[in-house]
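To start, I am sharing the structure in question, which I have written as structure tokens.
Only one protein chain is missing; all other protein chains are in place.
Labels run A and B following the written order; every chain starts at residue 1.
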Amino acid sequence: MARKLLAVTACATGVAHTYMAEKALIKAAKKMGVLIKVETQGATGIGHKLTAKDVQIGEAVIFATDTKVRDAERFENKKVMQINVSDPIKDAEKVINDALALADKK
Amino acid sequence: MTWKKFGKQLETHIMTGISYMIPVVISGAVLMAISRVGASFFGISDIWDPKWAKSANMIIRFLNVDDGWGGIALGLMFPIISAYIAYSIADKGGIAPGIIGGLLVANMNAGFLGALASGLIAGYTVKFLIDHIHLPEAAKSVLPVFIVPVVGAFVTLFLIQYVIGIPFASLNTGLAAWLKGMTGTNRILLAAIVGGMVGFDLGGPVNKAAVTTAMALLTSGVYDPNKAAQVAIIIPPLGLGLATVLGKRKFNNELKEAGNASLVMGLIGVSEGAIPFAVESPLKVIPANVIGSAVGSAIALGLGAVNRAPISGFYGWFAVEKWWVYIFAILVGTLIVTGLTLLFRKDIKEEQPEETEEKSDDNDSEYFSEDQWEN
């Protein structure tokens, strides 16, 4: 069974980095055979909003955010990894490996 | 935030509420249709009357129960739309205050405008609470489980009861009294006024004022207002339902579904079928309904159709004296609502390419299917 991750990306301006981080995560996950759903919280609103069901399925959540995550209470009981929005842009594979390690940690 | 942006967001919130409400409306409409159409085979046109619960015929007893089920489903319309408008605005926290406020709206007959208000009040109240109350880490869990539901529900209920409820209630009694005083005036004008009021808020305070007054007058042998009301009740759901069939491009899929339910509800005499449309764009739908209902009522009366029973569904049509006039009046009113609606509404075509674009974008980013995700 494929591994499943969730991510939320957001940056201060909400126009550029949010979406670059999204693409970087998806690109890397695809390459690594990991399924990931990425929610973008940008200036034009929330994109690909994660549903309660998504949250239930995902093993861990990556917050690649430089601002406060909107509706963060959705992820209350999940394992959350907080990083900067530029981290996935720099090295998304490392971010995903870290998140998988977090998911495996008891 | 600019007004334009705010309006756009408001639209999404309301659309979210509608999309959750439509399945409820459809189940209610179909349950009621089964009961009412079924009852018409037995020559019964008031199957909702409690007297049928004691019928010797088991099928009739069941149809009476089934009509009640439909009523329960339709009674949930306002709580559901209010809850999910609030949910769209404020997430999970909005649901409890929204549903409680919506039930109050349903109980006090504040109509769809009341339900809309309830959802917005609940949603924005909860959003305000969540955004502005900052508790220390240790006490944080108190916010979603205690403060938000309790304060949210209290504020919503208080505003609906005293700020929205009182004017609505006095509007209702005021209009009823005014209507009673008008029985001596020109019959056709009166019919148009009753028809317009019925079409205005589809079961809300204005509508109820007209319908209950008409029924009260019926018992004292004044048939005109009743006739006008019965014609007008079914024109908006039929007209809007027909509009979704004729103007496919002007409605999204959800509203098209609502349109089918609306046609069914129109035929069985339930004006609430038009509510999803009225909530979605009240400024366009209300005038169309008022004009269509008013004209339809005026024609029915002017050409001398007489409906003595408080029944508006199709199974009552043939009991009407001069039923062809009656049906003609309904037809004209319906076509007016349909025509005006199609005229007021823009094609959603311009948005569609955007949607497909988004979809192709989805295909880029979602390299796996929902099935893979869920298994």
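Note that a contact is a pair of C-beta atoms (placed from the backbone, for glycine too) under 8 Å apart; a residue touches a chain by one contact, two chains touch by 3 or more.
Everything that follows uses one rule, which is that contacts and distances are computed from a predicted model.
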Problem set entry | Name per UniProt, for the chain absent here [options: "ABC transporter ATP-binding protein", "Cobalt transport protein CbiN", "Pyruvate flavodoxin/ferredoxin oxidoreductase domain protein" or "PTS system, fructose-specific IIA component"] | "PTS system, fructose-specific IIA component"
Problem set entry | Full-complex contact with the absent chain, from B:K8, B:K140 or B:K248 | B:K8
For this session: Among A:E22, A:E39 or A:D54, choose the residue that contacts the chain missing from this document, as touch is defined above.
Result: A:E22
Exercise. Which residue numbers on subunit A touch the omitted chain?
Worked result: 12-13, 15-20, 22-24, 27, 40, 42-45, 66, 84, 86, 89-90
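The working rule: only the chains that are shown with their structure count from here on.
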Exercise. When the centre of a chain is set as the mean of its C-alpha atoms, what distance in Å lies between subunit A and subunit B?
Worked result: 40
For this session: Going by the contact rule at the top, pick out the subunit B residues touching subunit A in the complex.
Result: 91-92, 144, 362, 365-368, 372-375
Seminar exercise, completed: Touching subunit B in the complex, subunit A uses residues 1-2, 4, 22-23, 26, 30, 35, 37-38, 48, 53-54, 57, 71, 73-74
